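Provided herewith is a single structure, encoded as structure tokens, for subsequent inquiry.
Only one protein chain is missing from this complex, and each of the others stays in its spot.
Right after this comes chain A.
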Amino acid sequence: MRGATMTDLLLDARGLTKRFGDNVVLRDVDLSVAPGEVHAIVGENGAGKSTLIKILGGVHRADGGSMRLEGREISLSSPQAALDHGIVVIHQELSLAPHLTTVENIFLGHFLRNAFGMLDHRRMRARTDELLKRLSIDIDPTIPVGRLSIAQQQMIEIAKAISVRAKLLILDEPTAVLDANRVDTLFELIGRLKSEGIGVVFISHHLEEIFRIADRVTVLRDGSRTGTEPVRDVDHDWLVSRMIGREFESYTSKQRQRGEVVLELEGLSSEGAFEAISLQVRAGEIVGLAGLIGAGRTEVAQAIFGVRKHSGGTMRLNGAAVRLSGPRAATRRGIAYVSEDRKAFGLLPNRPVRENMTISNLARFTSFGVLRLSRERAFVREQIEELDIRLSGMQATISTLSGGNQQKALLGRALAGRPKVLIFDEPTRGVDIGAKREIYRFIEDLAEEGAAILVISSEMEEVIRLSDRIIVMRSGRVAAELQRAEASEETIMRAATMA
């Protein structure tokens, strides 16, 4: 912060450098956080954010540079050492024990004991209640945390960090798993942390969040710091240009040629998930499916793809009613679905990129029961080129790729089946800005080539940018259908949240 002297700073890291072999992944990076300050770090995937966090959290040791905490030089040899200094990292993947209650999770590792050396449940319960009250977290601390929502679990992790007297809290993309309402709640919580003098390092791909919550922002690109400024002094374009090293070209929508209705749902229902959903997607059209998390969008996609049985209504493909028995039948009918959960439903983590991209339609690369590997390689090479996937080779294990490149590989997989209908569920989740733009272009190109496309996204910007038409869902029903011209964050949000 301007005017702050060194001893005022909570964290003062200078010249942090990290190499892996010959590869410098972090180069001479400075980062300071004052007590009660939220310092955002932005950058594309591969810019060095994760490495920086890992150094601050004691997972990696820096090859160069120094760190001071409250004016004293510190050296973090392990995550435990970081914790001992009051530095707590909260990862996207939460580290709570799902079968234990909130009380037990918060005291895990340092249980309170009574005079007989037994667990002192009463005192732990009382302390937990007090803590939750102080942070205005409203949950029942006695049920297993696995039964709570992701958002609630995240808050418990933060509460746990506070309970061990965290001074510096590092939140690694905490909003990636939350919908808009929950983000508000999280930000309120961060506000309370600030007022308690806790420093926060905040990582997010959503730039608008930076403007809402952060005091200062540091931009990383290719392992170097390209800027640190108070948030009030910068704007969106500045951030993007620092992140990608060039001006962000603004998007102009092209008018696409629309054809016949390819996919049509009429009154489709699935008990407990959605009701009376009717929609049409034409060839060459991108239809956005917006709504809050839990509105039933993914469930509709699953029903179209044959993963979920629907109890009522009709689905038509090219005018003919169909009832799909499963993903295999859907794939054969020319439907492709890219799941929102890459890790659980997308990746074959320990297989090469090549195999990951062709598993959806091996028949295409098979003659007389035998795989034609050269044909397969040709397809994969083409997709890698087309999607600009960055990797050392198509034999690279897919889990070694960055999130954006993994996602691109899965988009390539969707194309292996030569689909007429494509459903993209959160196509840019956990993907950086550069890859995001490429994915948008890829989806638009597909539409231009005549595919019927359904995009599910919780990011307003994304839905608005991509869609010709937007269907907003709320509590399992269609709440509104908006033409491109009438779609804005406001109109969508209003339809998604208000009855």
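Quick notes on this one:
Please note the rule applied: contacts are C-beta pairs under 8 Å (C-beta built on N, C-alpha and C of every residue); 3 or more make two chains touch, one makes a residue touch a chain; residues count from 1.
By our rule, contacts and distances are computed from a predicted model.
One chain of the complex is hidden; its UniProt record names it "ABC transporter permease", one of "histidine kinase", "ABC transporter permease", "Small basic family protein" or "CoB-CoM heterodisulfide reductase subunit D".
Interface note for the absent chain: among A:V307, A:V322 or A:M493, the touching residue is A:V307. Across A:P141, A:G199, A:G403 or A:G476, the single residue that touches the chain missing here is A:G403. Considering the full assembly, A:S392 is the residue among A:S77, A:S195, A:S374 or A:S392 that touches the omitted chain. Touching the omitted chain from chain A are residues 18, 20-23, 25, 45-51, 54, 305, 307, 326-328, 330-332, 337, 339, 344-351, 355, 359-363, 366, 369-371, 373, 390-393, 396, 399-403, 405, 413, 417.
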